[in-house]
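In this view, the complex is presented without one of its protein chains, the others remaining in place.
Up next is chain A:
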């Protein structure tokens, strides 16, 4: 694997991810996650739903970047259609904007410029896919990085919010790694027709995301 892709997967990438919990904070607020076992369930659910959707979008964006075509607005609209919660759309676009800034500085590439011109604040998975392409990655690798991020983000938020044992949390992530690989393979095998990309949803997470936006007290943006 190209080491540039390791930088993209690294949580130390300065792309704004640390201020988002991937829906974990509202789940904690609602009392749905209190310990490592609850976190594992949350992560499994997230991986199978928004994780798969994001990974498939990233794979499609990566493939599209490699072709040099520029239907970015349409792909971005596919992401919108798969993100029913306005709060999650906003969080995805905010993170997309930050990642775009980081990627344009870190891995300059014409596809990143084309995306930035076409969409003012592209969805996060789209930017992730194009960034992977800029780092010479394949759609499958883009999907892996995206699915991996879908569980590592909330996991580190759980360590900070609940004070969970970081070693136990990493053990959980290791247990989920084969699930990440499976989701990435499924995402990368998705059809070329964007309308037919996977679209599973998790209504309770959508609801939590909306409640979070109106909460007085919150540590994370989303």
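By definition in this document, contacts are C-beta pairs under 8 Å (C-beta built on N, C-alpha and C of every residue); 3 or more make two chains touch, one makes a residue touch a chain; residues count from 1.
By our rule, contacts and distances are computed from a predicted model.
Choosing from "Threonine dehydrogenase", "ABC transporter ATP-binding protein", "Urease accessory protein UreG" or "RNA polymerase sigma factor", the protein name stored in UniProt for the chain missing from the display reads "Urease accessory protein UreG". When the whole complex is considered, the residue among A:97, A:123 or A:140 that touches the unshown chain is A:97. Annotation for chain A: contacts to the undisplayed chain at residues 12, 14-21, 94, 97-98, 101-102, 105, 157, 160-161, 216-221.
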